[in-house]
Every structure is written in structure tokens, then in C-alpha cells.
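Mind looking over this structure? Questions follow.
All protein chains but one are shown in place.
And then chain A:
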């Protein structure tokens, strides 16, 4: 969080809630909002700033789709939210990649090198 966001949040923000990952969600205080405008909503990320860290239940609220965040744990089949893992060690790699054991079907140009 840069200094501008920190200052703005201190002056204008009203904490709405916190998600399972520790991201905190704010909206502007009613008193600070002009009468004909809607209340501004924003998120303060925990750790790295990465938009995909926002889970679905807060995503709807953040984009003014719903008035309150949804209940994420309401249904047993809902998977826990995962941010975009590209570029991290947990990133998805295809089967056959060295990081997945290197087992893949034979392809043109393959050869088996001699080892003593």
C-alpha cells in the first residue's frame, strides 16, 4: 500500500470487512460522499498487490454488483479461492514438464542419449 492510498484510507475509508486471505475492503464514509454520488469501494491487499487475490464473494461487492459481500462458505462444493499463480513456483505447468517429472508421450525428434 503506497502512502497515498494509506492516507486516503485513513481520511475517507470505512472498513467493511476482511476476506479469508486478509485483504481488507473499504468504502468511503457516508459523510465524505457527495449526495448524488455512490460510495466509493476499494481493497487494501495483504502483501503483494494482485487483483486476482480478490475472492468471488468480494469481487461482486467491489464492482457494485451487490450491496453486501456474498457468503463464500455457504455451499460445500465451492472451492477456496486461488489467486492467479502465474510466475510463482505453484504455477501450472503441463504434464511432461521437467517440474512435473518429465514424463510425456514420445514426440518427433526425441532420442535417448547414452550414459556410461
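Please note the rule applied: a contact is a pair of C-beta atoms (placed from the backbone, for glycine too) under 8 Å apart; a residue touches a chain by one contact, two chains touch by 3 or more; residues count from 1.
Note that contacts and distances are computed from a predicted model.
Set against the options "NADH-quinone oxidoreductase", "ABC transporter, ATP-binding protein", "Heme chaperone HemW" or "Imidazole glycerol phosphate synthase subunit HisH", the UniProt name belonging to the omitted chain is "NADH-quinone oxidoreductase".
When the omitted chain is restored, the residue from A:37, A:77 or A:111 that touches it is A:111.
In the full complex, chain A touches the omitted chain through residues 108-116.
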